[in-house]
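Submitted below is the structure of interest, expressed as structure tokens.
Shown here: the complex without one of its protein chains, the others still in place.
The first chain written gets the first letter, and so on, giving A, B and C; residue counts start at 1 in each chain.
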């Protein structure tokens, strides 16, 4: 950590600051320049709150050298994390396809889609039971009954289930669910993250619409620091000024997150673009960029889907797409 | 609602769409242009999910005419909402000052600050007991003990309390709290919003970092639709590419939100800028732009504050600022 | 075009507006709803200035149905535009590799790099002679001498040249240059775009950092409307809150722009990411997403490059990458 002091700092306050830092166990290197004095902190600064230093009136700016996350940091865990779900492994060189409808609507629907995507190569079924909707008047999901139907589909197809949890108090209901998904709007719901850190279930965290790679890794750190090592990162588009697509899919997140962290990185091209016509090309791009997996919305009747119809592809489109994804993955 | 069809739509599918819309109670006006056919829906479209229409394969685009919120909409509630808290009223021409530290640290601290800001003209005390922090290693607040100390400060000064609730299961603890604050990161925590809609306490909702005015009003709509009419909107900066300030304070939100809605609008210049030196000028700007109130972080010892020290002003600065704010408010 | 009127519009003003619109040759369809009256304009609205209507005091909002560009619009030109440069064609199913250093530094440098990238499969040489730099103190390029050296490299290798033009008055100097590049910072330099519209040279327009797909197509429209049909679109990242990468590469621009327009779309992963380590994966992703070409910075000695060293890959890396790109292109 680098502390840049204001010009002509009060000597007594400087001594106070240096003493305080030494008490915290840091070694201090000081460089006196023409216009600035700089203090370099030597020691483990990953858990120090930068504001505690920058509020000091003799400090102009504080710059981090070390990342503020440790459990999620590849520097301290060079090997890829591989997460076992059912018979599938996420990470470590695999391309995992997670597919299914935005929301569960009926037993026939979820089972039919599950069977179709399984045949095409998907190894995990997705489907929403509790749906976070921006409008209180929109369909909010089938709730408990949705969970029941997802487990039915699991029973019939053997596919593990990934579905969204919205609140820590829902944990008992999710006991038989395989992957607990944290939505983009809950990425910084720290109560929920803390609760998930105390479970041992795989947690898939979606990047918030205004969150940096570091913010996402800090949310992962909440779960990891709680004792749960099974975290999957998911990019699903960030919010920008471009309105043609629902969000802006940031595929550079794949190599970037995989450099910064050892956790697997999944791409959701459906929510990222909001347009089914863009899903195949963005899925192929993600595979080419080295994604560990894709989460794709597949619906057997998009025009009548109860939510997110415009971004859902059909089982036929998915069946056409999946083999291309595996071929590109093997090439890249 | 305007439905723009693709060129040469299949006539049978068009008939199906029109029948479905008429069944929902809408009148349909159709305009046939050179390149596009347009359907105009007449009726109350505020509660219709736009995706249900745009997923139809003959539809190119759907544009809303009516806003998707109704309870929060000034068109249906032309009068300003005024919210009574203790002896203060928020909205309806008042300028309410909410002040206090980022987090409660001790009885001495919170009481001393409460007394100071009260003397300067603040009528509501703020202070965090449960703190949402991006790092799991940062100070997370005093929790229950923090709530106890806030109520102590209320007892001693008579100031009503505004503090952040992070989870619906905390509601019993907040029974004596006057204003329940929903943080920017929880603005779209719909489980929490639904629970707050069932209380009758004033709820202050902070705008999320990537949320539009409409998104904010939709979150307000969740609370209002639940039966709780006491919602206060709070702008606290959005995330942009500019990094000199922590966020970008969007003061045009004041006249915009007050045009779109009847709910009071409060500005938080402390979180918006992240720099105490910018707080006075941004507070005056907010008052000049017609804000119903300001929420300002005041700490008696910013360099040793347990959080957000860099953005906290001192009681002296606040005492110097407050009279200017009232003068500008009366002018504007 | 849809005109949404305010509630209870003044009838005389409404008559005036309708007459003015009819005089411009539009048919008007009017829908009277519960809260809104809507006018639908039938006719060619691509060239109408939306502000001329929305400034009217009885108008609440105007929404475009037809795109405001015509020459660049695929609806009116369904076939892909294919641009012939030397022996290469850009667009129409090809994958064109444009490679070379950020800036020309010496004859040895540019010729050596040109020969290397040609051998690896690049068919166009890039290199800056006039460099737009954010700092007046940074290297501004070799100017005229840089152009001379680029032409020397063309002579020796046969590769056509793509280089940036910064001002219309430089046109005579660029007489023998094959593709005139308009930088992101000049994307809305309309004086320059108008001048380029009067030439018949291929013009490669880079998307501005805060520009939408529509803005980019409007800049293309300036060149096309001037009579020059040879426009190439180039995505090079937009500016967002994420700072790990220099910009955020928006690969959904590829299928989106190709749907909206018939013009070829090129990706520049070097400026988009600012990090050479990300260039290979983003190049493969672009090829998988259907890009018509890639523009990649290649330098034989990145640590000593006079500009943009951190984002330049070496000839060896390029040689390793190029065959993968062609394989993926053929698959996708």
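Just so we're on the same page, contacts are C-beta pairs under 8 Å (C-beta built on N, C-alpha and C of every residue); 3 or more make two chains touch, one makes a residue touch a chain.
Quick caveat, the model's predicted, so the values are computed rather than measured.
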{"item": "Among C:169, C:200 or C:320, the residue in touch with the chain that has been omitted", "value": "C:169"}
{"item": "Contact with the hidden chain (one of C:19, C:191 or C:320)", "value": "C:191"}
{"item": "Contact partner of the left-out chain, one of B:19, B:281 or B:320", "value": "B:281"}
{"item": "Sole contact to the chain not displayed, among A:40, A:121 or A:229", "value": "A:40"}
{"item": "Residues of subunit A in contact with the chain not shown", "value": "2, 4, 7, 29, 31-36, 38, 40-44, 61, 63, 65-66, 75, 239-241, 243"}
{"item": "Subunit B residues that touch the omitted chain in the full complex", "value": "210, 212-214, 238, 240-245, 248-252, 254-256, 259-260, 272-273, 277-278, 281-282, 284-290, 324, 327-328, 331-332"}
{"item": "Contact set of subunit C toward the excluded chain (per top definition)", "value": "46-47, 49, 51-52, 54-57, 68-69, 132-139, 166-169, 185-186, 188-192, 194, 208-210, 215, 218-219, 221-222, 225-226, 238-239, 302-310, 312"}
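Everything below uses one rule, namely that only the chains that are shown with their structure count from here on.
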{"item": "Chain nearest the overall Cα centroid", "value": "A"}
{"item": "From subunit C, the most remote chain by mean C-alpha position", "value": "B"}
{"item": "Distance between chain centroids, defined by C-alpha means - subunit A, subunit C (Å)", "value": "31"}
{"item": "Subunit A-subunit B separation of Cα centroids, rounded to whole Å", "value": "26"}
{"item": "For subunit B, residues that touch 2 or more chains besides their own", "value": "239"}
